[in-house]
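A single protein chain has been omitted from the complex, and every remaining protein chain is retained in its original position.
Chains here go by letter, A and B, matching the order in which they are written, and residues are numbered from 1 within each.
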Amino acid sequence: MALAEARNNIMQSKEGDKVISSVAMVVALISFGMLFLTLMMSFALYRFTAPVWPPAGMEKPSLLIPSISTFLIILSSLAYFSFEKKTAKGLIDKQGLMMTIILGTSFMVSQAIFWNQLKSHGIFVSSGIFASVMYAFTWIHAAHIVVALALLVWLYKKLSSPDKMTSVMVSSAGKFWHFLGIVWLIMFVTIFVL
Amino acid sequence: MAFFEQDIHDAPSTFLSKYVFSFDHKVIAKQFLWYGIAFLGIGGMMALMIRWTLAFPGEPFPIIGDILFPNSGGIVPPDTYAMLFTLHGTIMIFFAITPILIGAFGNFCIPLMIGARDMVFPTLNMLSFWLAVLSAVLLLASLFTPLGGAAGGWTSYPTLSTLIGSAGVGQTLWCLSLFVLGVSSTMGAVNYIATIITLRAPGMGYFDMPLTVWGLWLTAVLNAIFLPVLGAGLLLLTFDRVFGTTFFLAGAAATSGSGDPVLFQHVFWIFGHPEVYILILPAWGIVSDLLSFFSRKPAFGAKATALAMTSITILSTVVYGHHMYSTQMSPLLTQSFMMLTMVISIPSAVFFANWLGTLWKGSIRFQTPMLFSLGVVFVFGLGGLTGLYLATVSTDLYLHDTYFVVGHFHYTMAASVLLGGFAGTYFWFPKMYGRMMNERLGKIHFWISMVGLNGIFMGMMIIGHAGMHRRIYNPFVYEFLQNLIPLNRFITYSALVMGAGQLFFVWNFIYSMYKGPIATQNPWEVGTLDWTIPSPAPHYNFKEIPVVRCGPHELGNPNLVGKDFQYQTEELVKA
Partner (left out) sequence: MNLLLNFFMKFFVPSANAAEHVGFFEAIKPPIDISTNGHLIDSLFQLTTNLILFFFFFVCLGIFGFSYLYSKKRHPKPLYNHGTSRKQLALVAGIGALVFIMVDMQITTISNHDFINHFLNYPKEENEKVLRVEVLAQQWAWNFRYPGKDGIFNTEDDVVTLNDLRVPVNTKVIFQVSSKDVIHALYFPNARIKVDAMPGRISRLWYELTKTGLYDIACAEMCGTFHYRMQAKLTVYPQDEFETWQKEMQERATHVTEQDKPDLFWGWQWESTSTLSKN
C-alpha cells in the first residue's frame, strides 16, 4: 500500500518542474564547467611552457591509486544510472543510491590515500608548480565531491517520504554527480596519464 | 509558456519573513537596492579621500580625517591610500553597481515585466542576497585586520597580491569575499536565466520582452559563464597565499617553483572584460526602454537593438587581450585582439543610431528618468568613443595605466551605469514604494551629477593624456606632472560637488518613501506588464497571469482613442 502510494507520488511530478530544473541545472553545470575549464587552461599553459614536465626533480606519482579512483567514480556513476532508471519507473531503489554513496565515499578515501602517497614521496604542496597542480586541482574536485555526497545523503533521507518533486531532484542530483565523474575523467587523462 | 503553474502564496506575516528573510523578489530587490546605495556611499567617500590626496598631498582630510587617520594627523598615509583605491574599485564594481543594476533591477523588473508571480527559485534568490551580505562582511572585516585590507588594486595582480607583495589576512579575506560574491551572483544568474526562459507570460516571445529584460538576461548569461573563471583564479590565488602553492609565483623573490603571474592576468581579464558588459548591459536595456517611453513612440529598431546587445555580449568574450598589451603577448595575438575590439564599435554604432532614431520625431517629455537616460547616451558616447585610443596598440603603449584609462572606464562603467541606475530608480520607484519621487529634486540631482561627473572624468582623461599614471599617492614628486596641480584640484572640486549632489538623491529617496505623493497604477503611462498592476505591486504581482498580445513599446499609435499607449495585454490596434 505504502509502496503504491510512493510510486503514485513520484509519478505525479509535473512536466513543468522537470523542464525548469533541467534548464537551471544545465546553466549551473555550465558555470561549474567554466571553473574547471579555467583550471584546465592554466594546466595547459604550465604544461606547454615548461621545458620538461614534470619539472626537474619531480617524479610523476604512480598511476595505481588514481586509476582506482577512476574505477570507483565510474562505478558510482553507473550505480546512479540504474537508480535513476528505476526512479523514473516509480520504484524506490534505496540500495542503488546507497551504493552510489558508498562508492563516492570510497573515492574520497582513495583521494586521501593519494595525497598521503604524494607526501611520502616528498611532494609537498609548496614544492613547486607540479605539486601545486596535483594538490590544488584534486582538492577543488574533491570539495565538489563532498558537496555532492552531502546532497546524495540528503536525497537518501528524502526517499523515505517521496513526493512529486523527488524524481526531479533525483535527475538534478544525477546530472551533478555524472558531471563530476566526467571532470575527474578529464583530469585523470590530462594531469595523471599525459 | 505554460511550463509552470504559479500559485499565489499567502502574504508573509511576521517582520522577519516579510522584510529580512523574504522570498519575495520585490523585497529582495529593495534589499539589494539599499545594500548597493549604502556601498555607493562608502565607495564614494573613499573616492573623495583619494581625490583629496591627489589634489592636496600632505594636507589632512577635512572634518573626518582626524578620526580615520589619527596616527598621521588626519593625512591619508600611502599604505592606506593603496587600500582606498583598491577597495574603492572593488566596492563600486562588486558591491554597489552589481547589486543595484543586477540585484535590484534584475530581481524587481524580470518577474514583473515578463508577467510572473515570482522568480522561479525564490529560496535561491534569498540565499543569493544573504551570501552577498556575507561577502560584504568578509570585505569590511578585512579592514580591521592588523595589516589592513587588500592593497593591490582591484585587479590584484600577482605577485603583488601573493605573500611576496602583501602579507596579512586582508588580501586573503578580499579573495574569499569576492569568491563568495561570485557564488552569490552565479546563483542569481541561474535564477534569472531559468526565470526568463520558463516563466514568460503566455504569448510573450523573446522579442516581446522589454529591452530591460533583454539587457538583464544577457548580463545573467555572462555572469553564469564568466564569474566561475574569476572564481577559479581567486581560488588558486588563495591557495598560493594560504597553502603555499606556486601558481602565480615566479622570479627571484619566489623561493620555489615557477608559476606564472601573467596567467592570473589572462584569467582575470577573461572574466574582467565581460564584467564591463555585465555592468553596462542592464543600463543599456533600461535606457533603450525609457527613451521610447518618454518619447512617446515605439523604440526604433527594437529587434536590432536586442541583436546588437547580443552580438556585443558574444564579442565581449573574445577581446580581453586589450587589457594586456603591455605584457608583450605575441604580436599576432596583440593584433587579433585589437581587430576584434574594434569590431565592437559596429553594434555600438547601431545602438546610438537606434537611440537617436527613437528620439527622432517623438514627443519628448523631460521627466527625471528621461533626463538621466539622455545623460547616459551622452556620457556613454564619450566613454565608448574614447575606448578607441585604448584598443589601438600604439596609442595604448603611451596611455596604458595612465589616468586616461581611469577616465575612460569611469565614463563607461561609473558614469553611464550610475546614470542608468538612477534613471531606473526614479522610474520604478512608484512601483516599488507606491509613491512618486520629487521631480524638482530629481532634476537638480541630474544636473549636478552631470556637471560633476563630466568635470571629474573629462579632467581625468586630460591629465592622463598629459602623462599622469595611475595609483600614485603623490603625483607631484615627478617633474613632468608639476603643471597638473591646478587641474587635479579642479577634478577634486568637481568630485566634491558631485558627492554633495548625491545628498539630493538620498533626501529625495527617503522623503518620498514616506511622504511622496501617492502614485497611480501607471504614472508614466506606458504599456509593459509591470504597469498593469497596482502600485506598489502586491506580493503575488499578478492576480491572473497576463496574456501578452503586443510588443512592449506600443506608444503613439494614431489609431488609439483616448490614450496614446496600449498595454501589452491588449490586441494591437490597427486602422
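To be clear about the criterion, a residue touches a chain if its C-beta (ideal position, glycine included) is under 8 Å from a C-beta of that chain, and two chains touch if they have at least 3 such contacts.
Since the model is a prediction, treat every value here as computed from it, not as a measurement.
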Contacts of the hidden chain among displayed chains: B
Listed residues B:41, B:203, B:381 or B:499, member touching the removed chain: B:381
Absent-chain contact - pick from B:145, B:317, B:520 or B:557: B:557
Of B:343, B:444, B:497 or B:513, the one touching the omitted chain in the full complex: B:343
Residue, one of B:14, B:71 or B:330, that touches the chain absent here: B:330
Selected from B:475, B:501, B:527 or B:546 as touching the chain missing from the view: B:475
Where the unshown chain meets chain B, residue by residue: 56, 59, 62, 78-79, 82, 151-153, 157-160, 164-166, 249-254, 258, 260-262, 295-304, 326-328, 330-331, 334-335, 338-339, 342-343, 345-350, 352-366, 374, 377-378, 381-382, 385-386, 388-389, 392-395, 397-398, 400-402, 462-463, 465-467, 469-475, 477-480, 482-487, 489, 553, 555-558, 564
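The criterion applied here is as follows: only the chains that are shown with their structure count from here on.
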Of all residues in chain B, those that touch chain A in their complex: 2-5, 120-121, 186, 189-191, 193-194, 197-198, 224-229, 231-233, 235-236, 239, 243-247, 256-260, 263, 266-267, 270
Chain A to chain B touching residues, read off their complex: 14-17, 19-20, 23-24, 27-28, 30-39, 41-42, 45-46, 49-50, 55, 125-132, 135-136, 139-140
